[in-house]
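One protein chain is absent from this view; the other protein chains keep their places.
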Amino acid sequence: MTAVDRLRDSRTAVLSLGAVLAMLVLPFTGILSTFHLGLVISAMVLALFAMSFNLLFGYTGMLSFGHAAYFGTGAYTLALALDGQLGFLPSAFESFFPALLLAVVVAALVALVLGYLCVQRGDIYFAILTLALSMMLYETIYTWNDFTGGSDGITVLAEPIELGGLTLNLIDTGTFYYLTLAILVVSIVFIWRLINSPYGELLLSIRENPERATMIGVPVKRYQLSAFVIAGTFAGLAGTLFAVRTFIVTPHTLHWSMSAEPVMMTLLGGPSAFVGPIIGAVMFVGLEQFLSNITEYWQFGLGLLIVPIVLFFPDGLVGILRGDSGGIVDVRDYLSGLVGDEPTGKEDTHE
Amino acid sequence: MSDPLLELDGLTKRFGELTAVDDVTRSIHEDDLTALIGPNGAGKTTIYNLMTGVLSPTSGSVRFMGEDVTDLEPHERVHRGLGRSYQVTNVFEGLSVRRNIRAPIIARSKQRWNLLGSTTEEIESETDRVLDLVGLGDIEDTECSALSYGDKRRVEIGVSLATDPNLVLLDEPTAGMNPTETERMVDLVQNLDAETEQSFFMTEHDIEIIFSIASRILVLDRGAVIADGTPEEIRQNERVQSAYLGGEA
Partner (left out) sequence: MVTLDSIALAIVSGIANGMLLFLAAVGLTLIFGVLDVLNFAHGSLYMLGAYFTYFLVSDGGLLASLPGSFWLALVVAPLLVALVGVVMERFIIRPVYDQDHEFQLLLTFGLVLVIDNGARILWGTDFRSVSPPGLIDFQINLLGSGYPFYNVFLIIVGALAALTMWLVFERTRVGKIVRASSQDRGMANALGVNVPLVFTGTFLLGSLLAGLGGALAAPYQSIQPTMGESIIIESFIIVVIGGLGSFGGAFAGALLIGVVNSLAFLYLPSLQPVIPFLLVAVVLLTRPAGLFGKEVAA
């Protein structure tokens, strides 16, 4: 490790510690109303969702358009368990933490089964299949009225939790804020370790060049599937928090438009940076607040943002702040290309 | 003579009407630096794809170190000691040189399923060793996309060597190189062949290079082996001259 690395590492450590401390005291500062604190919770939940997505997209090179399948599975499992509808299980699962654990395990299992199908054919089919299979789950939940409540969904009532003399009332915004923060921080540390591990390094090799990764002895499909299951697990975890926060779970949590949210957040923040999805989640919640005042169909505005971001700033806000857009198309080239007839961005690479 | 390292038996590959590899039966031995030559489209790369498992043969089999590997996945063949470099540079562009070399080393160690820890000393020192071997030590932190073409080809070889292969398949290691780069690459291959345990099996367009470094040459034409022998024998062979050398001049 060089001195520069050490310096960078210690700077990261100080910054992260500072961020966690700031988040810890935030509710006490009084600068946020309950409503705004709620928005912060939403951003944290979505940040977790987006990070799980980016473990696949940014670190393994797999674009999942069906990530809501695991998010929604987590949400539904928690709701059904708390509601006592999983009668075949011990009643212990009707309380929050066991139900949460169950939800995460079920999300992982669903990710294992669907993921197995999705990694069968590489490249572009992966995106298509994740989308298609997540919509299958959506249709199933939507049609399976008796069990899932169909389009009405299931209300989520988290009873207060007794924890060693301490009573946690999840309906209380402040309490839920801290629970969400704790889960988010632990997850971030876990994902950070993961991408910096030997295993994570092989994921990077798959992102860069799956064909070559095979030829250096990486069982590519097995790695892709394992990353998919890990990502699905964290998405399920985010889904459980989402369920508690919104008090109701509807089929929308599995719909492709829900799958699109982590995609958009990651693009906004920047997939190439670890914090990209977190920043993107904050931007997303902010944009939603701002744009939905103008039109109910506020994602129109998001689309107008996404197109130029992908073209010119694929490293998102983080890339722009770093002063390195990473764009394949230069804005000026593009604009002059519109006037002249030169096609832009069609540089052939060495073959 | 020792047991053959690699044996191809009746190896055939058809793409629709086209027979790209036609009933090839040959063995490759450890002590040789074997070369596979033939005009464009003769089927050299396809033979490599069959040996490494990227394609499965229409018929015939591949044995490696005495074991039938015809039905094994590519990565399983790599673990058994079959390494490969590509005709078109095919490295991990967005990663540093060091990470390019380290990845295959992780992939063959137990660390490959280490999800939360860090790499071990062993892996790091093995990485250093391979970096030295191909002379990339001083640019180890450079991202591959920023390297010159010649350096990239060295990374390409380094990545293959880092899999710790018994046999390395080099598909046109000097493709697209300028004379200086070519010379450095030829030196590298010669040194590696002399100094390390690995054996090499290479294809090459530049026949002079082949004649100067190979000890055995197979000539492929339209998928079939039309000659097999020492450089001297190949030079004399009339069929080769008409099918290949003649066409080249």
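For reference, chains read A and B in written order, and residue numbers begin at 1 within each chain.
Quick note on the criterion: contacts are C-beta pairs under 8 Å (C-beta built on N, C-alpha and C of every residue); 3 or more make two chains touch, one makes a residue touch a chain.
Since the model is a prediction, treat every value here as computed from it, not as a measurement.
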#### Entry: Which residue of A:Ile128, A:Ile248 or A:Val275 touches the chain not shown here
A:Ile128
### Message
Touch as defined at the start, partner being the missing chain; which of A:Thr77, A:Thr148, A:Ser205 or A:Gln299 qualifies?
### Response
A:Gln299
### Task
Among B:Leu5, B:Leu55, B:Leu82 or B:Met185, choose the residue that contacts the chain missing from this document, as touch is defined above.
B:Leu55
### Task
Go through chain A and note every residue touching the omitted chain.
57, 61, 63, 65, 117, 120-121, 123-125, 127-129, 131-133, 135-136, 139-140, 142-143, 211, 256, 260, 263, 267, 295-300, 302-307, 309-311, 314, 328-329, 334, 337-338, 343-348
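Definition applied: only the chains that are shown with their structure count from here on.
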### Task
Using mean C-alpha positions as chain centres, tell me how far chain A is from chain B in Å, no decimals.
41
### Summary
The answer for chain A against chain B in the complex is residues 190, 193-194, 196-202, 204-205, 207-209, 211-220, 350-351
## Note on the structure
Listed in rising order, chain B residues that touch chain A in their complex are 52, 54, 73-75, 78-79, 83-84, 86, 88-95, 99, 102-104, 106-109, 111-119, 123, 149, 159, 162-163, 176
